[in-house]
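Have a look at the structure below before the remarks.
Of the protein chains in this complex, all but one are displayed in their positions.
Up next, chain A:
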């Protein structure tokens, strides 16, 4: 789920934070630049792990700040295909489920990857929302908000930044995980603890 990645970056350190020791000042700048951001094909940056080397400190003509080249390590959130992750339900509509990890919300489970056969039932309280129910040998299992939901990562995509965005489209997500719930052991964890008891 988490990886270390080594990155080299040339950055401008504004003079007002140079009152800090250099390594700390650079860390502040790096956190500003990278934290909670998605780097394409690398994942979501969680934390600056360490700084390996600092070079430079050159002040370019007509610029009031020093420029450093820094090699550093960051903790990246990048699930691998096939990984099992526990998440919470965020949205449930006719297109499938949207799951959330708290720090990452763009996990989608399309209808064809839900447990088969599943059927939607409209949510009486919210318009446009549905509750998905897995019909297992005539028994109903409901996917609801209470439990942690285990899903398997099917793919991780980094869609290109759109040049023009339509008004009604959903906000752009730089990293999208497609998950599946169509295997034994997936879905809300209570499904399976109960199953064990029956056996």
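Rule of thumb we're sticking to: contacts are C-beta pairs under 8 Å (C-beta built on N, C-alpha and C of every residue); 3 or more make two chains touch, one makes a residue touch a chain; residues count from 1.
In this section, contacts and distances are computed from a predicted model.
A chain of this complex does not appear here, and its UniProt-recorded name among "Ribosomal RNA-processing protein 42", "Cell cycle checkpoint control protein", "Probable cytosolic iron-sulfur protein assembly protein CIAO1 homolog" or "DNA-directed RNA polymerase III subunit RPC9" is "DNA-directed RNA polymerase III subunit RPC9".
From the options A:14, A:57, A:86 or A:159, the residue with contact to the unseen chain in the full assembly is A:86.
Note on the undisplayed chain: of the listed residues A:95, A:116 or A:146, the one touching it is A:146. Contact with the chain that does not appear here is found for just one residue of A:18, A:51, A:75 or A:173, A:75. Considering the complete assembly, chain A touches the hidden chain via residues 1-9, 31, 35-36, 39, 41-42, 46-47, 49, 71, 73, 75, 77, 80, 82-86, 101-103, 146-148, 150, 152, 183-186, 190, 192-197.
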